[in-house]
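Have a look at this one before I ask anything.
The other protein chains are all here in position, but one chain of the complex has been omitted.
And then subunit A:
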Amino acid sequence: MQASLGRRAFLVCNYLFLTAAAAACLLPMLNVLAVSFSSSSAVSAGAVKLWPVGFTLKSYAFVVGKPEFGKAFLVSLARVAAGVPLNMLLTILVAYPLSKDRKQFRFRNFYAWYFVLTMLFSGGLIPWYMTIKMTGIIDSFWALILPGAVPIFNVILLLNFFKSLPEEIEEAAEMDGAGRWQALWRIAVPLSAPAVATLTLFSIVTHWNSWFEGLILMNSPSHYPLQSYLQTVIVGRDLSLLTSADIARWSEINDRTSKAAQVFVAMVPVLLVYPFLQKYFAEGIVMGSVKG
């Protein structure tokens, strides 16, 4: 079938428009990457667009040579290494009982509301801070992991996935003498591999990206995870102390290249997990929102 002229014109425009939109998502990153590899004089002259001018690794040498940066990077890695398994363990352990119906688990609705209510209502920033302080984990690594240990949103995604598994398999296993724990770990979890993978990747990204807890729950900057450290370096915490003239200058001063390099290094882990993420997450999101 020969497409009409109008149709072909539309297709061309559509392809161009979509390409432009994708470029709008990519070019800012490329610009910062180019700045990070450029000489500071070229950057301050405003000569750098999407390709490095006066290629140099100076800013990366500066970043790598900064002990605070390396330290914060390690804190973030440790946070992911400890926080993600804990998140996943708790997500699975909470989601499985909640995926049973009232007939199989009489207290199911009580527990379900107990968890969901925390998603709808919270005490707010100050009471949250004081509670964490009260439990004595302020300024310790645990403060980055324990308060958010049960990601309720992920629990809901996984419980809906568990619910969609055919009941007969578990019943058969029960006939063969499997208990609840075995049914969970040997049947429900392996069958939910795509969902578990999606949530693991969500959890990695969440831990890697979060900055606020680090910033306010850690007293000493040497305990900051990377994003919190970058927050102080790139955004600057005492904006309130700056005058407007300072702020105008602040966006111009030539630690631009070093900031760009730090931004890029902090992006690298996301760039590394993204290809794996990409395969699963469309399914993950759809599973969470489209089900009827």
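Note that in this section a residue touches a chain if its C-beta (ideal position, glycine included) is under 8 Å from a C-beta of that chain, and two chains touch if they have at least 3 such contacts; residues count from 1.
Basically, contacts and distances are computed from a predicted model.
Trainee: Quick one: find the hidden chain's UniProt protein name among "ABC transporter permease subunit", "Metal-sulfur cluster biosynthetic enzyme", "Acyl-CoA dehydrogenase" or "histidine kinase".
Mentor: The chain we cannot see is, by its UniProt record, "ABC transporter permease subunit".
Trainee: Who touches the missing chain here, A:Val75, A:Met218 or A:Ala260?
Mentor: The missing chain is touched by A:Ala260.
Trainee: Need a quick check: the contact residues on subunit A for the chain that isn't drawn.
Mentor: Touching the missing chain: residues 7, 10-11, 14-15, 17-19, 21-22, 24-29, 31-32, 35, 43-44, 46, 49, 90, 93-94, 96-98, 100, 104-107, 111-112, 114-116, 118, 120-132, 134-135, 146-150, 152, 155-156, 159-160, 163, 179-181, 184, 205, 208-212, 216, 227, 230-231, 234-235, 239-240, 242, 244, 247-248, 251-252, 256, 259-260, 262-263, 266-267, 270, 274, 277-278, 281-282, 285-286, 289-290, 292.
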